[in-house]
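Handing you this structure, nothing more for now.
A single protein chain has been removed from this complex, and every other one stays in its place.
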Amino acid sequence: MNTPIVLLTGFEPFGGEAVNPSAQVAQALHGQVLQAGGMLARVEAVVLPCVFGTALQALEAALREHRPHLVLSLGQAAGRCELTPERVAINVDDARIADNAGAQPVDQPVVPGGPAAYFSTLPIKAMVSMLRSAGVPASVSQTAGTFVCNHVFYGLMHALQHRPGVRGGFMHVPLLPEQVARTHGQPSLALPLQIEGVRLALQAALTHAQDLRVAGGTLN
Amino acid sequence: MNTPIVLLTGFEPFGGEAVNPSAQVAQALHGQVLQAGGMLARVEAVVLPCVFGTALQALEAALREHRPHLVLSLGQAAGRCELTPERVAINVDDARIADNAGAQPVDQPVVPGGPAAYFSTLPIKAMVSMLRSAGVPASVSQTAGTFVCNHVFYGLMHALQHRPGVRGGFMHVPLLPEQVARTHGQPSLALPLQIEGVRLALQAALTHAQDLRVAGGTLN
Amino acid sequence: MNTPIVLLTGFEPFGGEAVNPSAQVAQALHGQVLQAGGMLARVEAVVLPCVFGTALQALEAALREHRPHLVLSLGQAAGRCELTPERVAINVDDARIADNAGAQPVDQPVVPGGPAAYFSTLPIKAMVSMLRSAGVPASVSQTAGTFVCNHVFYGLMHALQHRPGVRGGFMHVPLLPEQVARTHGQPSLALPLQIEGVRLALQAALTHAQDLRVAGGTLN
Partner (left out) sequence: MNTPIVLLTGFEPFGGEAVNPSAQVAQALHGQVLQAGGMLARVEAVVLPCVFGTALQALEAALREHRPHLVLSLGQAAGRCELTPERVAINVDDARIADNAGAQPVDQPVVPGGPAAYFSTLPIKAMVSMLRSAGVPASVSQTAGTFVCNHVFYGLMHALQHRPGVRGGFMHVPLLPEQVARTHGQPSLALPLQIEGVRLALQAALTHAQDLRVAGGTLN
């Protein structure tokens, strides 16, 4: 029998940056075997283009190729201090800047006719709890924005509707120290901690079929 | 013929505050007649309890009583600098603090079996555009949180599914200066500007059947 | 006998802005007679150029002309939520952007050979206390920056060394709502509240020869 696959995606750099921590984290964990609850799972990493539409085609190709047991997509979040599992993907593209192919959709659906939103099927509270216990800053996020990150998150959850039993979700990661050393005054998180945090989050996801019942919301 | 009604809701104070700007704004506009695109509309204001469930019962009673043409619900948003029309309501209650009846639901649906989310049917970009043109700070918000504000927003949009032609949405308003004068270091917006801003937002909503196609998203 | 004079200075717009709230507040209070502790005082407002050196020449001319009893200089502070009486002026010009005459000094003394710093001689804690009591957001600030605001504050305190009995200080005021309506996502404070706050701060300064002994510091 084959080892179950965890598909872990990151993004290529965008917005004038030379690097993207989400790609670096995914590549660092590529090929690692996770032990979780007596189960083994192997990480397959894929780096997606930061391009509306094309990113989803690449994601769907990876889903077909690797037939994963579980999927976590990562994206870079400037301004955030913590690893932030996302709660919900919404069916809208509304781009504040152009993507890497120059497109800047405004209020277009990710999937025409699709539902307004999909919730993550990963145990986001358990992931946050495990990260915090290990000393890695983490919080639940209530919005993945409206750019290519949310686009991929929504497209992923839409694709998983036809793959019963495959769970998936999205997590934003902070900028790297080397990125904010150029732009000043923004929070960052060092790469080794990001890698360790994503590894722990995957383990939490693999071992928790049900999420914890702990508060993770915001007042507004 | 009767004047069309705009239902404008606010909330009672919560979280230890003595006042809630959303209630003050709603009450200040109560009875006002708005002229918009050759049409007249009269504002009916209702103050909702900050209680899961009970708030929606009060909202539904107001919908039945006033049979509004358009509905805007308001809520207080500590930490925000601007009037922020909300894009999307999600089907989850996840309370970081207890509501005014002591309830603190975690990851409960607002409407069991309801869709994951509803988008606002108000022209949020047009509302932001009109406010900014008038010198009132405003931005689109991608999350209404997971407390009673989002609960009412979701419940409102759910209730409007059975009222074709009635548009509705939610807008968060900042704290008042007098509130932050006690707690220090938080942004605020003076009541007269909040009232003027909500009045202008209602006019924009009444005059724009279709929203503007301008970017209003976030990267994350 | 002549009415004692309160000299209140603001700045012309800078940094690409069309207005400067500090000038608007000063002009709004020009000519007002303050009653404070049985004493009357009349406000003389002067708007200073946002230019290193020239601003201080204009300030010194105003000191000679009006022979004030008390001086409060105001300046605009983007990013601040509150009226912030400044604690200390430092003897350095270090300009992140060019001033209105194109000069951008780096690590130059305001007054060569002057002391490293001067403390405000206004009762900054009493001013904050009175503002908060009146519902106006206010906090003590530990730094006036290193641009023309600090330059004028330092130059003012230096000039007052030779005018025994004349007290003086500086207060930063937030951006106006109309300013942030163009730039988005920044805190603001409405002009009427700024005017009322500065008026109250002047009254507090006139009535408190000694400052209150209440904490107003920061950990870092």
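The chains carry the letters A, B and C, assigned in the order they are written, with residues numbered from 1 in each.
Here is the rule we go by: a residue touches a chain if its C-beta (ideal position, glycine included) is under 8 Å from a C-beta of that chain, and two chains touch if they have at least 3 such contacts.
If you're wondering where the values come from, they're calculated on a predicted model, not measured in any experiment.
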Displayed partners of the chain not shown (whole complex): A, C
Touch criterion as defined above, residue of A:R42, A:H66, A:R96 or A:R132 at the omitted chain: A:R132
Residue ranges of subunit A at the interface with the undisplayed chain: 81-82, 131-132, 134-139, 177-178, 180-182, 184-190, 192-193
Positions on subunit C contacted by the hidden chain, ascending: 15, 75-80, 87-88, 90, 92-97, 104, 106-107, 115-119, 125, 142-147, 149, 172, 211, 213-220
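Just so we're on the same page, only the chains that are shown with their structure count from here on.
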Chains contacting each of subunit B and subunit C, listed by label: none
Averaged-CA centre spacing for the pair subunit C and subunit B, given as whole angstrom: 38
Centre-to-centre distance between subunit B and subunit A (centres being mean Cα positions), rounded to whole Å: 30
Rounded Å distance, subunit A centre to subunit C centre (Cα mean): 48
Per-residue overlap in subunit B, given as positions that touch at least 2 other chains: none
